[in-house]
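Here the complex is missing a single protein chain, while all its other protein chains stay put.
The chains carry the letters A and B, assigned in the order they are written, with residues numbered from 1 in each.
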Amino acid sequence: MRLRTIVAAAFAALMACNSTARADEVIRVGLIDPMSGAFSVAGRLGEQHFRFAIEKANAGPLAGTGKRLDLTIYDNEVSPEKSLTMLRKAIDDGVHYIVQGNGSNVAFALSDAVAKHNKREPNRAVLYLNYAAVDPSLTNDKCNWWHFRFDADSDMKMHALTDYLVTQKDLHKVYVFNMDYSFGAAVERGAVSMVKDRRPDLQVVGVERIPMGKIKDFTPYIAKFQAAGADTIITGNWGPDLSLLVKAAADTGYKGRFLTYYLGSRDVVSEIGIAGKGAAIVGVFYDNIDQPLVRQWTTEFEKRYDNTFGSWTAITSMMMLAESIKKAGSSEPLPVSKAMSGLTWDSPLGPITMRGENHQMLQPMFVAALDTGMAHVFPDVPLGFRGIGRIEGKDTAMATTCQFPNAP
Amino acid sequence: MDQLLLILLNGLVYGLLLFMLSSGLTLIVGMMGVLNFAHASFYMLGAYVAFSISTLMNFWVALIVAPLVVGALGALVEQYGLRAVHKHGHLAELLFTFGLAMIIGEVIQLIWGRWPVAYRVPESLDFPLFSIGGTAYPAYRMFMMGVSLFMFVVLYATLARTRLGLVVRAALTHPDMVAMLGHNVPRVFTMVFAGGCALAGLAGVIAGNAYQTDPGMALALGAIVFAVVVMGGLGSISGALIASLIIGLVQTVSIGLDMKLSTALGRIGLHVDGITALSDVWDISINRAAPVVPFLLLVIILAINPRGLAGSRSS
Partner (left out) sequence: MRTISHTLPWVIAVVLVLVAPHVFGSGFSISLLCRMAIAAVFALSFNMLMGQGGMMDFGHAVYLGLGGFLAMHVMRAADAGWWIPTPALPIVGAFGGVVAAGLGGLVVSRSTRTAFAMITMGLAEAIVALVLMLPRLFGGEEGINADRSGGPPIFGFDFGSPLEAYYVIAFWALAAAGLMFLFTRTPLGRLSNAVRDNAERVGFLGYNPGRVRYFVYMFSGLFAGLAGGLQAINDEIITSANIGSNAAGAVLLMTFIGGVGTFAGPVVGAVVVTLMQMALGTVTEAWQLYNGLIFIVMVLWAPGGISGIILAHAPLVRSGQARRLVPSYLTVLPGFVAALLGTIGLSENAYRLQSIRGGSPPGGSIFGIPSDPQTMTPWLVSLALTAVGLWLVARTAPRARAAWLEIAGGTQA
């Protein structure tokens, strides 16, 4: 009994010291991503982005509301199995908002587990805010009410990419090259069907999937591109599977254009080096977007963490969460989810909307190519992205098959 | 014609790369019987050490010094760790290297960080050497092939043709006898392990800049090196070379085949399209299955002959 009094007194003293936090209600956000092992770089980068985004959300929409977001980290080693145990831990810790982005396999496991948990224990419900897993199924046939996606899904990205392809009349033969897993297959499906639909004169000369992370030497594949006469490569590859591919192309003098999803990552760009010039990316952000607030944030982030700012969806997810909490006047997941569904927020890049039918964010999308002489460049390489195409958020909406099985 | 030449050349390059990656392991598994799970970690270490040395001095210094550093580390590991474990049997040795791999992986991240490091091909080798049918061949690839062949020649000559090789091989089968003849058997083992680690380190020096030096590179190497070593036959350097070349060629050729499995089987008179329950299987194109090929080969070869292609002993 005495011990408890002492602890309570100490706690009270601690709270009193931290005067800004005194009256605040703490809303816990749990980031479940790889924090150790070979893939930890992705999780750590996510952590930095979310710390930054939460700071902005607390100083922005939540300022003066008496509520603030607080981040807790859970290491899942990109294993679906460990993610489920970490979800349990997060729920024990009183986390109501789960954030995850690395690995569609983890995303499916979490989305499914969150739906089941919320059905079984509705009074301890959690929301799952997905900031980077882009398999279209998550907001289509496997959608559920408690999952919200802030990145554009791979079909939307492909749609934006074909918007750009329509304007590029000098490209004639395209090779679709992906990693052999659900995401790679989704990119492949989207690429083949959309290219056929929207630029029928563009010939798909090859479709190929390679096993993830198993190929060291990409030269035989480059030889296939050459043999097929491809002048454009569409690829959803990431990490070494992307950098080794582009490097092998440069080494063997292959001149085709790479249209990618994940070239924006610093490790990939610095691995490829100057050979990456001209390669393009499609996504919801690129580093040289000409907007004062974004530029200010980018600079601030890079100064603080000595890392490239890239996960724009960390900002949008935390801002939208804060706006939803404000709108709902509550920090409980159910009212917040209702507030978030269909919510529009005026982001620095233009209005963005969390689509009510499938909880997929509609936001401006960009095509950008690596170029020299840019204001912002990657460390070690004098390249930065130059915007070459923009699609407004409302134009990115695609038909969805989502019927929420568990809408409240 | 150009296409065929290109496929053969690419197969040869990949095969020799595999040999380079697995030669150190062949030595350790073959001569000491230790399934060294830390092999890939020593390979990774070689790349990182070479990165640091080449930033301080240059690539050529790294090429010589980095393998020596990794080899020295291997000697320490053998002398103060593995030797103590040896009396508990092969399983304990294997598990020791398992733990070692975990530690090396973490320590590398602590020293060099979680991001890939900028370890680059030296400028003096960064140019296209020749070109076939529009595909340029970088000089560095030829250099890699050269180093790999050099490793084979040195290893083969040392083990098969020198007195040292004789002592090493004898120490494995008859340690007491060799000790009786006045040789320091534990030191022979230390040298073998250090040599194997140095070879792994050398592979890291050579491959780290051609590909990517990051904390995941040990993991990415995976089980393929074991497939090479075992398929070639334990303790056989030439077996390992043959296995590497077979895997390299078969895999490169299958990358070039876009045919579906059902079509391929149809060519040889088996029409399987009707069996729709397995349509997922028939839809696999051969190029997608390419990376499975080494492991299927391994299983088939071992199922036929547990000694592998050229092994002198089964375990």
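Note that contacts are C-beta pairs under 8 Å (C-beta built on N, C-alpha and C of every residue); 3 or more make two chains touch, one makes a residue touch a chain.
Note that the structure is predicted; figures quoted are calculated from it, not measured.
Across the entire complex, the residue among B:Ala136, B:Val188 or B:Leu298 in touch with the chain not shown is B:Leu298. Only one of B:Leu4, B:Ile64, B:Ile103 or B:Met180 touches the absent chain when the whole complex is considered: B:Ile103. Only one residue from A:Thr65, A:Ser79 or A:Thr353 touches the chain missing from this view: A:Ser79.
Within the complete assembly, residues 35-37, 44, 48, 74-75, 79-82, 84-85, 88-89, 91-92, 104-105, 107-109, 112-113, 116, 120, 135, 137, 180-183, 185, 211, 304-307 of chain A touch the chain that is not shown. Within chain B, the residues in touch with the undisplayed chain are 29, 33, 35, 81, 84-85, 88, 90-92, 94-96, 98-103, 105-107, 109-110, 113, 222-223, 226-227, 230, 234, 279-281, 284, 288-289, 291-292, 295-296, 298-299, 302-303, 306-307, 314-315.
In this text, only the chains that are shown with their structure count from here on.
Inter-chain centre distance (chain A to chain B, centres taken as mean C-alpha positions): 36 Å. Partner chain B is touched in their complex by these residues of chain A: 37-41, 44, 180, 206, 208-211, 213-217, 219-224, 226-227, 239-240, 243-244, 251-254, 266-267, 270-271, 273, 380.
Taken in their complex, chain B has these residues touching chain A: 3, 6-7, 10, 13-14, 17, 105, 109, 114-116, 118, 120, 128, 131, 133-138, 140-141, 207, 211-212, 214-216, 218-220, 222, 252, 255-256, 258, 287-288, 291.
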